[in-house]
Every structure is written in C-alpha cells, then in structure tokens.
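The complex appears here minus one protein chain, its other protein chains still in place.
Coming up: subunit A.
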C-alpha cells in the first residue's frame, strides 16, 4: 500500500469530515482520539483516519467509491463479525491500526 492511496482515501472522506468542520474544533478541544484504520479486500488496502465516534458507514461508502464496487455486494468484517452501518470504532472496540476486511457476497447452491 502506497502513501498515495492513503492521500486519496483521505481526500475521499475529506468532504464529509469538512462538512462537520464547524463542530470539529469543539470536539478536538475535548481531545477526541483519532485512529487510523485500513480496509482490505485482499487485493488493495485503503487507509482511513477516523474519529472514535464516526459511523463506519462513512468509511465503507468511501471504500466502495474508491474501489468502484457495489455496497450491497460487499461484506465488511471486523474481528470475525459483520460491521453494521451504524457501528462506530468505539462501539465495536477498534484500536489504532486495526483492519476492516471486505469480502464479496457469498452465494452457493450446488
């Protein structure tokens, strides 16, 4: 994974974080923790910097945009469990440097 990717990913998520920029200084004053996450689909890793209470939906949407995949055909997993759109790093106990794993939808019949 290159630094370039990190920048791009950061840019992808940038507008959303900026949209709440007006409130950010207050939150920063509270000393809210930022942590870096990586989303990996076994071909590419994409890095993100998020706050503890940022819904992971944002990260997932950014990843789908970045990789050009359909959200509904992907599954995101942390610690062997699915990530729900409303989860935040705090709610599922993420730490700095953790990975989110992305898998394709699994179907089977025969």
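Of note:
We adopt the following convention: a contact is a pair of C-beta atoms (placed from the backbone, for glycine too) under 8 Å apart; a residue touches a chain by one contact, two chains touch by 3 or more; residues count from 1.
Convention: contacts and distances are computed from a predicted model.
Considering only "Tectonin beta-propeller repeat-containing protein 1", "SUMO protease", "Subunit alpha type-1 of proteasome" or "Trafficking protein particle complex subunit 9-like isoform X1", the record for the omitted chain gives "SUMO protease", by its UniProt protein name. Of the residues in subunit A, those that touch the hidden partner chain are 40, 42, 72, 75, 77-82, 84-85, 92-93, 98-99, 101, 103, 105-110.
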